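Of the protein chains in this complex, one is absent; all others appear in place.
Moving on to chain A:
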Amino acid sequence: MTVASPCINICRMNADTGLCEGCFRSLDEIASWSRHGDGEKRRILDAVAQRRAALGVTSDAAPLAPTEQP
């Protein structure tokens, strides 16, 4: 399984931080996500975790798929 996108469907850029308010990625990190290998995706996820901590965000909302698994 490939590294899952951290998108939680709150897709809105914050003008102050320059980050998405849902997944804490920059525009470039979102735009390029599907072209990155797993290593780079993990590096972005690590950076996201650090940003969340620095901004004092504690909830750990997870990406989800609203479909039934077969």
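Note that a residue touches a chain if its C-beta (ideal position, glycine included) is under 8 Å from a C-beta of that chain, and two chains touch if they have at least 3 such contacts; residues count from 1.
The criterion applied here is as follows: contacts and distances are computed from a predicted model.
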### Summary
The chain missing from this complex carries, among "UspA domain-containing protein", "Sarcosine oxidase subunit gamma", "Citrate lyase acyl carrier protein" or "beta-lactamase", the UniProt name "beta-lactamase"
### Message
Residue by residue, what part of chain A touches the chain that was omitted?
### Response
1-2, 5, 7-13, 20, 27-28, 30-31, 33-35, 37, 61-70
